[in-house]
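Shown here: the complex without one of its protein chains, the others still in place.
== chain A ==
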Amino acid sequence: MQKSFDLKVLVKRVKDLRLASPQAQAPETSEKNRAAKTVKVTLPGHADTSKMSLPGLDLSAPVETVVSPTVYELKEQTEWRFEVTFGNTVEVRLLSGTAELFGTELPIQQTYTFTGTKAAIYTWHGCRIEVVGDCQVDYIAEETPMMIYANLHFALENLRDTAYSEGRDGPRVLIVGPENAGKTTLVKIITAYATKVGRQPVVVNLDTKEGLLSIPGTLSATTFTSVMDVEKGWGSSPTNGPSQVPVKLPLVYYMGLSNPEEKALIYKPVVTRLALSVMNRLQDDGEAKETGVIIDTPGIISQGKGGYEMIQHIVSEFSVSAVVVLGSERLYSDMLRRFNGQTTGAGEIIAVVKVDKSGGCVDRDEAYLQQFRQSQIREYFFGDANTTLSPHTQQIDFNQLTIYKLAEPIDDLLKSLMPGDVTEESTSAIFDKVRPSAQMQNVILTIVNAHPEDTQENIRDASVMGFIYIADVDEKKNKLKVLAPVGGRLPNKAIIWGSWPEGISDLM
């Protein structure tokens, strides 16, 4: 039994050694040789257990193991689409040619490890990639809308140059489209291309379903100057240590709801606040001003009346100059009707364009999305396979925390019982101040940059400092066991308890 486990460790080590061997460097090595190659290794414990040895480094007695990676040959302008479940890993390596994952180029011979990913590797020039591990789904697609996406980038480059010569802000681009149309992917691609040619876009995420450099339930803005993380999608927010891929610095706000329409009362002002910060940044930061803003939105606001109002709100707050509609004719015509010919505050004409949805877009089921959300939360506290973070647990008294719970939306029954002229805004408070209770077990709380006794509006509009996880509630002793990313005393700030993202029971 011991042996069988060691064998796996060994296979991995042997693979590492093999990948590093001089032959593996030469792209000319034929696949046949490669696949058929057998590697001789030893099992530790086979020979002499008393000898201290690392598994895999003692290469004396032979045991045969066959390692067989798959090599795919991609023609130019095709892509390899793949899905990897959570808990599985797949390693991908570019052998020759050029390849990019959502716009971010893969260097030759670097190995990338994917888990819980649905993505595609595209090549403009043709390439060969080597894949180790089991993909849930994988195939090569010849028809992709990448040419259109690249054209969008070059069109934006034109706008940027013009804006620069005229001393205006770079284009503010809003991406809208239904769920699972590839909005975030398109944002990634045009962000990566802009970064690649030395621009510095500000990327704004208004989709509370998934976080950008943060956990779900947040809105955020980040400037991108350096390459994105191929394995993790965007990258990582700062830690107190180094990182292989340059960290990105996000500005984060908290929504606490999955569907922004549920509570426009919160979503709209927070969007306004975020837009204000972004506009300030543009005025302060020459490079960001030149490049402009790219805005990702939740799919749900592209589905009807209430949502269109949100879009209108976003367009006016961010002074959007181009609306890109992804994969929906109807939405395109609705957007045209609403915005065509309109001008922004600065007098630019708002452009509305339509781009195709990629055939590679897959519907992500609720189970996958939930795992994805949990992995984002886990990553916030514990880091990923490359960087292990050490969050801190501590016991604190109930009265050390000032917690504001997002007020429940008033349901229709209750509304019908109220006098006719009472609107949502006049009745409901934004938050209820609550005392910790057993219900709080396993929830994520958000610390915001606001004084505990500040007004509810200020607490709502304050940017996020970080998140804590309630591991345990002891109602008898009035104690909480809290997991915080940073050690030391929790800052004396207001704390928000939202209903999103949902609690996570097995975080630790």
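As a convention for this text, contacts are C-beta pairs under 8 Å (C-beta built on N, C-alpha and C of every residue); 3 or more make two chains touch, one makes a residue touch a chain; residues count from 1.
Here, contacts and distances are computed from a predicted model.
Visitor: Name the chain not shown, per its UniProt record: "E2 ubiquitin-conjugating enzyme", "CID domain-containing protein", "GID complex catalytic subunit 2" or "Anaphase-promoting complex subunit 2"?
Guide: "CID domain-containing protein"
Visitor: Out of A:Arg168, A:Lys232, A:Lys248 or A:Arg460, which residue would touch the omitted chain in the full complex?
Guide: A:Lys248
Visitor: Can you work out which residue in A:Val315, A:Val464, A:Leu480 or A:Ile495 touches the chain that's missing from view?
Guide: Checking the options A:Val315, A:Val464, A:Leu480 or A:Ile495, the one contacting the hidden chain is A:Val464.
Visitor: Among A:Ile108, A:Leu265 or A:Ala407, single out the residue that touches the unshown chain.
Guide: A:Ile108
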